[in-house]
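All protein chains but one are shown in place.
As written, the chains take the letters A, B and C, and residue 1 is the first residue of each chain.
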Amino acid sequence: MSSMWGKNIKISLFGESHGEAIGIVIDGLPAGLELDFDFIKGEMLRRAPGRSSISTPRREEDEIKILSGLFNGRTTGTPLCCIIQNENKKSTDYEKTKNILRPGHADYTGFVKYRGFNDYRGGGHFSGRLTAPLVFVGAIAKTILKKKGIIIGAHIKSIKDIEDKSFDCCNIEETMNFLKYKEFAVLDDEAGQKMKQAILDAKENGDSLGGIIEAAVVNVEAGLGSPFFDSVESKLSQLLFSIPAVKGVEFGEGFNITKMTGSEANDEFIIDNGKIKTKKNNNGGILGGITNGMPIVFRVAVKPTPSILKEQDTVDISLMQNVKLKVEGRHDACIVPRAVPVVEAVAAIGILDLLIEKDGYLWMT
Amino acid sequence: MSSMWGKNIKISLFGESHGEAIGIVIDGLPAGLELDFDFIKGEMLRRAPGRSSISTPRREEDEIKILSGLFNGRTTGTPLCCIIQNENKKSTDYEKTKNILRPGHADYTGFVKYRGFNDYRGGGHFSGRLTAPLVFVGAIAKTILKKKGIIIGAHIKSIKDIEDKSFDCCNIEETMNFLKYKEFAVLDDEAGQKMKQAILDAKENGDSLGGIIEAAVVNVEAGLGSPFFDSVESKLSQLLFSIPAVKGVEFGEGFNITKMTGSEANDEFIIDNGKIKTKKNNNGGILGGITNGMPIVFRVAVKPTPSILKEQDTVDISLMQNVKLKVEGRHDACIVPRAVPVVEAVAAIGILDLLIEKDGYLWMT
Amino acid sequence: MSSMWGKNIKISLFGESHGEAIGIVIDGLPAGLELDFDFIKGEMLRRAPGRSSISTPRREEDEIKILSGLFNGRTTGTPLCCIIQNENKKSTDYEKTKNILRPGHADYTGFVKYRGFNDYRGGGHFSGRLTAPLVFVGAIAKTILKKKGIIIGAHIKSIKDIEDKSFDCCNIEETMNFLKYKEFAVLDDEAGQKMKQAILDAKENGDSLGGIIEAAVVNVEAGLGSPFFDSVESKLSQLLFSIPAVKGVEFGEGFNITKMTGSEANDEFIIDNGKIKTKKNNNGGILGGITNGMPIVFRVAVKPTPSILKEQDTVDISLMQNVKLKVEGRHDACIVPRAVPVVEAVAAIGILDLLIEKDGYLWMT
Partner (left out) sequence: MSSMWGKNIKISLFGESHGEAIGIVIDGLPAGLELDFDFIKGEMLRRAPGRSSISTPRREEDEIKILSGLFNGRTTGTPLCCIIQNENKKSTDYEKTKNILRPGHADYTGFVKYRGFNDYRGGGHFSGRLTAPLVFVGAIAKTILKKKGIIIGAHIKSIKDIEDKSFDCCNIEETMNFLKYKEFAVLDDEAGQKMKQAILDAKENGDSLGGIIEAAVVNVEAGLGSPFFDSVESKLSQLLFSIPAVKGVEFGEGFNITKMTGSEANDEFIIDNGKIKTKKNNNGGILGGITNGMPIVFRVAVKPTPSILKEQDTVDISLMQNVKLKVEGRHDACIVPRAVPVVEAVAAIGILDLLIEKDGYLWMT
């Protein structure tokens, strides 16, 4: 029971998909930070629906409104609250099927946990729409991290079995710039074309697809994180698994490292230009839960959108009867492209929290 | 900077591999709980080194000593502190190489974070030995969970590329009983034999292996967990990534679910004997971060033991010179078998925390 | 740096006196709770300014708007966000004196902490106005507590040296009903008249007064709280000292108990109607940090309103010069009457948090 998170940067997420508004409170921001609203809007647009043929036609403006914590264009250091009004709601879509459990969704678990009182419209508090405020906070976090030269970026590593190239785990900074201006975040545009086509095909077919997002954080100094429960992996995974539809998280070579021998897996140290580096980066920039100065690299598994037009077996929970269901409505056939900025955002939030833990606030402004 | 964790069950882990003692404080246990020391010792023995030919010959008794929180054989409800004295220490092994960074270990990151003041002997606070107190707490958590019929078990899913059978994700309870009495936790003994041989070969070769552990929690009721930062996945992954050497965590079909279409991935609901179930369990018993009553299934990637006899390139941090290193000493060529009870333990701790969140304490005793 | 609080009931407070809106997020409410808006508005009206001759003429409607967590009139169990738009702002009042530190206020400390970026208008985030959302949450908490028969009430124990009667610490329930319908919360109306007159005199004189609030929580069962950092006193004092202007908190006989001998101070136990009670209640219903079933009684010292018309010495922080200041504007000459519902509110929040810790949520709805 908590939509609050954080130690140094604290966030409090609220709202339902078809309620009055969604939003977030951020506590622990440095005072005097100038917010770059063009950048923030740009980040939010990357996540927003309705922007391309492969996305849902449901347009949401995601217009943010700052209620507190900002004065004369700068943060005050006290809690910043940002809300996004809910518009373009078609709540009646949901009324008629409110007792029909959508497979793959949180309808059943939400019903049980909240004993039938949850707002079922559009997934309520479980909605992917709740990631919009996270992207807002992520944009602020990115702005702060940039002051230390830290850059966060991600790409679509795969859609179903169509694979993009992988990051070169030791040299990612330029790739990040390459990705920055891309609407469809892939390294290999040919693979990107195939992905888009596969998504359109799935949509045509009333079905949906999932995929893998690969992300990196570059220019992080060594020494962030902790041996156990606040390890970089622990911190980031807790946040990444908060993104709806994420079912797996791995760092460095992740599951693949289990196929190596120790002599293959170990990242040997070397002095390079007077600095200690590792020759490879199978550990994804993290040893003993703490950053080693190499890029932090991780991958996130995103399941196929559960909302599909195909007929499925399910249950009417009020009648306790087996029924059939086709999920109507305007849904993304693949959420992966829109999840890319969300993955970046929560990673930025997590890294910022760890950085404040280590270095405090003073360097920020 | 935190070796403390938890909301309802709180733990505080302390100690270094070659210090006076390691231990843990547990706060939030119910009062009146009888501790079954035979069971606890059995669990700890599963993790202890020196028990078989494939493990390190370094024997540790891991004898636990309860300092507080126990009175007349029952928990008092106030903090329980358990310590394990460190014996059989060969600290001099480490003195001569204290400035040589062992690849794959936390020597470098620990040095940076603690500015050279960390106890480098045997990995200090980063040592895998610190998982012993976690297994102690896990054994208590298992005892409590059993009162609700909840069982936790795990097996070695793979060592390098040698694969064990997978759990039948909808019917695991009997398999759990099967695993319970096994010294080498596999479902397929033939695969198990090959795994053992591969480990012995790696050892012979001065090298090491990693693998994947598959775990399940059965008979968990629906409704545990939360939509975001306290989702079951968030809670468990934070704990699982606290285990040294873990580099990946996935739930249900995990990374594999990204290869499916939505119609394949979705777990359709069905009424079975008056109860709502899912036909498959690709989501690993969790939807929207909350349990749905199906078995919770997850997999954990464990990297190969970084301590290998093979010569490696590395750095002497005091001289800032490139050097060669062979890691001498008594090390497991593969940590995976001994990590099985640790994975179970932290899962038990996490599930117990979520269960108290939902149902309080009264059912416990 | 935290305007977030709580373990079981979590709150996240935000806003500045003259910003867009103030508000609060509440996480951890039970699902299905009907909100009684008449009661909530009544509670908020008790705190609102501009209601009597002794209060500031500045009227604030404190109209609440629920953004999330409420569906069909009932709580959803997910975070409830409530905002209050700021109206009737006279920000220009503050512009001209923004560098003049008002004695007794947080102008200087806020300036230092937030390095000059804080919103100085009307005290910004430090404003007493921020207690309005706390009263909102308190009203919900009271509604829940009432289901267990728990009642919270407070009265003005003193204004300057004018004293009201004290609670009979063993029998307060009826007194609570008596207080319930009173506009000016005193037990002795004659004392009340003198208090009002003293406040009017102070106002006339351009000066201000403080006082003591005595509060009680009745019908709390034994067993809430903890020996140390979550003791009832620790929990409540943390919240009570969050109310602006509070400088002292005492439980039971408080500072007065230090004048007694042990034989006078000790509350002897007795069996009364088959239940264990204490004959007196010098410990204010709390022993060892835990409730003993007797009324919880405590007193809170509220300092005189720092905003006074009298000329004071102070500093212009931009010029670093000694200057003179008369604080103009519409201010309460005594904040104590309006602080009564705030004290009740935070006590209700604290007790609810402790109650959930002990009994979970299920009894609530």
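To be clear about the criterion, a contact is a pair of C-beta atoms (placed from the backbone, for glycine too) under 8 Å apart; a residue touches a chain by one contact, two chains touch by 3 or more.
The structure presented is a predicted model; accordingly, all values stated were derived computationally and were not measured.
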{"item": "Of C:22, C:35, C:84 or C:101, the residue in touch with the unshown chain", "value": "C:101"}
{"item": "Among C:74, C:182 or C:303, residue touching the chain not depicted", "value": "C:303"}
{"item": "Of A:55, A:78 or A:97, the residue in touch with the unshown chain", "value": "A:78"}
{"item": "Residues from subunit B at the interface with the omitted partner, ascending", "value": "1-4, 10, 12-16, 19-23, 25, 27-28, 31-32, 65-71, 74-81, 83, 113-119, 124-125, 365"}
{"item": "Touch list for subunit A against the chain that is not drawn", "value": "7, 78, 227, 358-360"}
{"item": "Contacts of subunit C with the absent chain, listed as residue ranges", "value": "1-5, 13, 101, 103-106, 108-110, 112-113, 123, 125-126, 130, 158, 160-161, 202, 207-212, 222-223, 225-231, 233-235, 237-239, 241-242, 244, 246-255, 257-271, 274, 276, 278-279, 282-284, 286-292, 299, 301-308, 310, 312-315, 317, 320-322, 357"}
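Keep in mind that, in the parts below, only the chains that are shown with their structure count from here on.
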{"item": "Farthest chain (mean CA position) relative to subunit C", "value": "B"}
{"item": "By number of C-beta contact pairs, the top two chains", "value": "A-B"}
{"item": "Rounded Å distance between subunit A and subunit C, as computed from the means of their C-alpha atoms", "value": "39"}
{"item": "Cα-centroid distance, subunit A relative to subunit B, in whole angstrom", "value": "27"}
{"item": "Where subunit C touches two or more other chains, by residue", "value": "78"}
